[in-house]
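A protein chain is absent from this complex, but the other protein chains hold their places.
Showing chain A:
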Amino acid sequence: MDNFTVGVVVFPGSNCDRDVSWALEGCLDIRTKYLWHESSDLSDVDAVVLPGGFSYGDYLRCGAIARFSPLINALDEFVKSGKRVLGICNGFQILTESGFLPGALVANKNLNFICDDVELDIVSSKGGWFNYGDEKQTIKLPIAHGEGRYHCDSDTLKKLVDNELVALRYKNNPNGSSFDIAGITNEKGNVLGLMPHPERACDETIGGTDGLFTLKSLILK
């Protein structure tokens, strides 16, 4: 993959950083580099993944403290330049807290921490993050979260729907998310946040390969 390098951000409390790196390097032959959250140098990475976990122990709110790290500050220019950013689970929570994506993620409706495989409908081609075709596509990815209920006001939801920013919807909504939302993009399409974990679905031996497409799409321009 030439020298294309994906930066995988490590916060205190991240726990899917190595999974993301393993999936990119081992399954897709894409080079990765860990980026400590106190770094603000994104000059030698071409895309960024904010992995899952419990950044800063989820203190105050999930993603609320991570938002103030030097790396997230540096991400503003990175996103404006059109480079791709993928936020998975806690990464999605950080993207909403920091305003890169609208809405917020709150406690699951049934209060359970849900660890399961879920079926998801791909509902937008925005950003090319998913294999979106003429026929409705469904993929299966694992989820593992206690606070994954997507919430936004009705105006924001209308905007998301009208502009095709809803990327993924749960077939059987597990957590009470508005409009069954599992993942959304920004208007430009270069930022995707999703609660399911594509990096945990990159090899048949661990239960599926439906996550490969999304990780591979990090190299799209």
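Rule of thumb we're sticking to: a contact is a pair of C-beta atoms (placed from the backbone, for glycine too) under 8 Å apart; a residue touches a chain by one contact, two chains touch by 3 or more; residues count from 1.
Quick note on the criterion: contacts and distances are computed from a predicted model.
**Student:** Given that one chain of this complex has been left out, which of "FtsW/RodA/SpoVE family cell cycle protein", "ABC-type quaternary amine transporter", "Phosphoribosylformylglycinamidine synthase subunit PurS" or "Peptide/nickel transport system ATP-binding protein" is its protein name according to UniProt?
**Tutor:** "Phosphoribosylformylglycinamidine synthase subunit PurS"
**Student:** Given the contact definition stated above, which residue among A:C152, A:L165, A:C202 or A:L218 touches the chain not shown here?
**Tutor:** A:C152
**Student:** Considering the complete complex, identify which of A:N108, A:S124, A:T185 or A:S217 is in touch with the unshown chain.
**Tutor:** A:N108
**Student:** Write down which of A:R18, A:R31, A:R61 or A:K140 is the residue touching the left-out chain.
**Tutor:** Here the residue in touch with the unshown chain is A:R61.
**Student:** To test your reading of the contact rule: which positions on chain A touch the chain that is missing from view?
**Tutor:** Looking at chain A, the ones touching the missing chain are residues 60-61, 64, 68, 96-97, 102-104, 106-111, 149, 151-153, 176.
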